[in-house]
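A single protein chain has been omitted; all remaining protein chains appear in their positions.
Chains here go by letter, A, B and C, matching the order in which they are written, and residues are numbered from 1 within each.
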């Protein structure tokens, strides 16, 4: 659970990571370059740090650094990351903390050789497992779940015949959300948790090259053809014998994060068979049906709000327009205005098209409201630009519950919807009206599909959640270590 | 004239610069922070290098560096750029060359003190003036026009009573395109060439703080209120006596670059009284009228093509959709794919929404075609994604002539429209049909306004062009100096 | 065991590390600044990387980086390393390898909180202990002994009442050479191995501030008064109750590395009661007695050879002169000449004073010969400068055995003295005569003291040595991981 107060998108919940891996035994694809392109496509899932670990006949080379993919890698570095396979990772930007150590992939040695791990998600029993291992004498050099996972793999590997078997045993012990890639001297293993909280898909280049990625947009970026999604609970391995399913998936517990469609994933990705763009447009259409408004135009907050606005326009017949534009050069941390200018800061990232909205009644689509601060600033910006009315439509239900499965939707005291009614929120935001997508409409957003996690809206957690109160205050995990 | 072969947007012509200046005698606004926000808003006009020069009671501090504004400046640097006024600059990314020296503002000493200059545009007689001055013994440490301008100001200043008078005399001697800011120990002067090729506008914060910027979006970003555009030929000064018009403007020769509307400027800017967004939509509507097509959807190449697509959709009634999305993290130089993958490289920057375009007839709006390479790749990408038909509509006439006024539209041998007919180009690009905006439609794009430069389409150059053939091959200006 | 082929001093054996720690509960001394000065004084013991970990009421902050102390630390970093105690480390420069991870101090969490470790020396049973722990499921992220030590402390701490007790138990399990500092949330512990291979001393500032350092020169640099050496086998703790001896030292097995006097330590340090400078001069005097030569002057290879030369001159009456000077700006890695110029490369680091040695008979003092390459180059340089005769005198016996206790004296196949007689070596080096210090003279070098390790000369290893042949080739420890 983290707060993104200092980042460019502080008003939105954040996905914590993206993973990308490739197994290319015949050398037609350079794994590190494919990772580079894949990570560029997944950059929206994390901008704090990134890394690539490659494997050349068992010799691991890796490079990881703070910052964007374009900042962290040079042609010289990519050239040195040679080999026949590679895994890679982008990590979401947090404020402060011993973050340098937390960059992934994690690369280490254990009894059976070298191991590299890249992980997207959040283990709900990481703390317990960490404490248990510390009580057995283990030491921890990072605070990432990958280190816990590595320990379990290392221990299980001592009692079984192969690393893939150790991974299966590990998957049985860890709880929560994980879409992860594990690279051993000879194999590349992908595993998705039994609920399939986070997406993970499989692609192919030519005959023998296999690609795993958080989203299909990364397959497109590296020229891979989409094969299928990794199933919840499935463990798949690419190795000397080609692609093998090590453990079958099972959709019975499937609970894919619905917010992947609403906001997290890229609009051109297709997650578990459903187009993100079409899901967002569907939300807009459903909103138009449930919550119509008289207006001159429909506009959206880029990017996901624009998709919903196109849907709302289609359903309502009210023309779609650009009303808010985004400065794509301010996508990440930038120098903040002085305190007195803070209220105006949204205009550095977003700007209203005054020529368009002046004297007009505007329906404004956005994907969610967390604290409300930014929404209020956008409404004010439109009013300052001359908009006569601003009717805010949110393409998701109100956030009422925290997320424990790998996103940073905050605790209740920070969620505006936990404290105020819709009418009160509309007033606080300065909007002429406000409607959220209803829970029943949310169910229709993705027709013919089931198995989504909507816990942040409903509190119906599909898997155990950590018992935060039981954590000892003296747990070393809570003690800050600051890398300067 | 430069070619952008290595940059993220190599398929588009490039504006060469953006300028931003602020005069805030009472200290309510910190000039360097305002410049930072203004440059962020103007970043689309140049990503190679950027710089800020501030002036604290005559003491000049400056910082300039390669890269984006977010990369070049830190809070520590901004804090040191103290003072009551500042000018700043973003510069477009070129490939190779002694570029570090060419970053602006240029800061120097001359007989009457210190001087800082930031310049957008291209002087058509820079070479002659440079040669003339070299023949008088001058030395040149950069290849930017600002150094030529500085020399002329320095010489004129010896024979007149004030720096503003020297600037007026300088304006009379230089030819071509310039929107420039000059900072002397006590004054901030803005000048726009008599044709007004490049935009330049005036804003205000509170009573006494004056802002000059290439585009209005930069006024919005720093909280300034738009006052008016600087007129062609006008010289304006902010100084101890407030704002003064030093030389009156004159619209008789006005020839604003029409491509500022079509592509260069930000969609939320208003240039010389006309909304960029509305001009782009108008182009789309005019195209729909002139060049209709039967199709299932209208889509645009982000960003300017999307605006035109909205207009085309409005006029034609064919639904607007997102069909191509852009990866905003690949806006600038990134590591290119290997040679064999080059053809696929467009997919790293742009991606088709296969779920949307599959089996559909698509009208694709783009703003221009230079060499055609990228257009062909985008058409292919849509066809690969399953589009049944792709009807390409260009929201500007064909490029037939090079530009000498500050953009990098290349010479004829590189312009596809100089070599092939529309039908041939359509075939080369793989499009099912292709239409450009007609010249007559271009004239209607901005109703009720006159005075635009359309030389790149018509060859009607409103001002002298440099006599390139006359340049001696031995001119030292042509000799390469490489800063490693 | 490492080879220093790429460093500025490739011809000399290298000490692997220096440690410095300070406990200052009353805040009169800023621990990070004291570490900075202490590390500057110990920089000759390691130039690859350096680090400081500070402790402010249990909150650990640390910073470590590649390069020299002056490169790795800024005032901003030191300011953030706040607290009441700190430990720090300089590490010797190796060529290649996953070196970034190997920088010290190592900082980590375990069951009882946070821990930081800085270590000088080499454990002879690290491999076995590592393998044993890996067989129990441990993972390793570095290849430094400190990680092994941390694991043992972590496990022992589970079964005893205090971290100091865990350190004592750890000291009982590890073998080889270690002078180390351990920082827990409240305590700073220093431990020296039972043989006392590496130096470690105790100093004091004012009443309550305690300092531990590899050499006394670091006490001088931070203004501490020398108190005493830490005894072999001793464990000392500075904590809330002041300075406590946790385990008594015992000199019975003392085997201080004699090469600390001959070359490793700084000439102004006093190790275990003996001045390094006086030991070096004594070696020179003994050489003069054992191996006189007719000559016009005595000169030394800087720095340790100069000290010996002064002694040789005193004893022989032959005048001491500067004959070889060192370029102090080439102390660490620099760009090597091309292959053909390699033979001349010594002249970049060292130069002969031709005006002094021309036509003269010269006695040249140096501290040791490893491979002989550099000695040959120095002799040739003197001959090229016109020296009529060069009589080489080495202030130590010939290297015949590798070192396992924390230096990089190489294996026998690289030691020239293992392959050739003195006469042969003299001929190979181009010297007119060559003499080493005899073993019996070595014993007189430090009068009245016993307990030195001279294994590199005699093969009399005072402690167990690792059974290198038993190492499995498949041990993961041997598998390379390259951080790019």
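As a convention for this text, a contact is a pair of C-beta atoms (placed from the backbone, for glycine too) under 8 Å apart; a residue touches a chain by one contact, two chains touch by 3 or more.
Just so you know, these numbers come straight off a predicted model, no measurement behind them.
So there's a chain missing from this view; which of the remaining chains does it actually touch?
Within the full complex, the chain not displayed touches B, C.
From the listed residues C:23, C:73 or C:110, report the one that touches the chain absent from this view.
The missing chain is touched by C:73.
In the full complex, which residues of chain C touch the absent chain?
30, 33, 36-37, 40-41, 43-44, 68-70, 73-75, 78, 217, 220-221, 223, 266-268, 270, 275, 277-278, 306-307, 310, 314, 319-322, 325, 327-335, 337-338, 341, 344, 347-348, 351-356
List every residue of chain B that touches the chain not included in the displayed model.
58-63, 77, 80-81, 106-115, 131, 134-141, 147, 150-151, 154-155, 158, 185, 474, 476-477, 479-484
Here, only the chains that are shown with their structure count from here on.
Working from the CA atoms, figure out how many degrees chain B turns to land on chain C, in steps of 5.
To bring chain B onto chain C, one rotates by 180 degrees.
Between chain A and chain B, what is the gap in Å from one C-alpha centre to the other?
About 35 Å, centre to centre.
Just how far, in Å, is the C-alpha centre of chain C from the one of chain B?
Centres of chain B and chain C (C-alpha means) sit 60 Å apart.
Centre to centre, by mean C-alpha position, how many angstrom separate chain A and chain C?
About 48 Å, centre to centre.
Where does chain A touch two or more other chains at once, residue-wise?
Answer for chain A, listing residues that touch two or more other chains: there are none.
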